[in-house]
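Every protein chain but one is kept in place in this view of the complex.
Moving on, here comes subunit A:
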């Protein structure tokens, strides 16, 4: 994965830092684009979810965060009046690692996408 000679960098410099606001924008664009006007369909949803996660991962990867390991999680659910709660905790280096998330809702479904970036020393 991370090929090349050693750089011995233990912290990212400002340009290469994981910026939550920027990544949140990417997530928002992609999700809004793909899910506007879509109905929850149990047959199509697994494929949709997977491809959404892949698109978000590719977009963030190509945004210049090459020292970061990424985990993208996408949850799509049907809206039928049920209660849902999602929470997460991370054990990492708060100086270098960060996350970004976004929630999208329309009349019959909701979608939560979270991207976690962990710096590879």
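Rule of thumb we're sticking to: a contact is a pair of C-beta atoms (placed from the backbone, for glycine too) under 8 Å apart; a residue touches a chain by one contact, two chains touch by 3 or more; residues count from 1.
In this section, contacts and distances are computed from a predicted model.
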Absent chain [UniProt protein name; select from "Proteasome subunit beta", "Prolactin receptor", "AP-3 complex subunit delta-1" or "Dynein light chain Tctex-type 1"]: "Dynein light chain Tctex-type 1"
Which of A:27, A:72 or A:100 contacts the chain that the document leaves out: A:72
Hidden partner interface residues of subunit A, rising order: 1-2, 40, 42, 45-46, 49-50, 52-54, 56-57, 61, 68-93, 97, 99, 114, 116, 118, 121
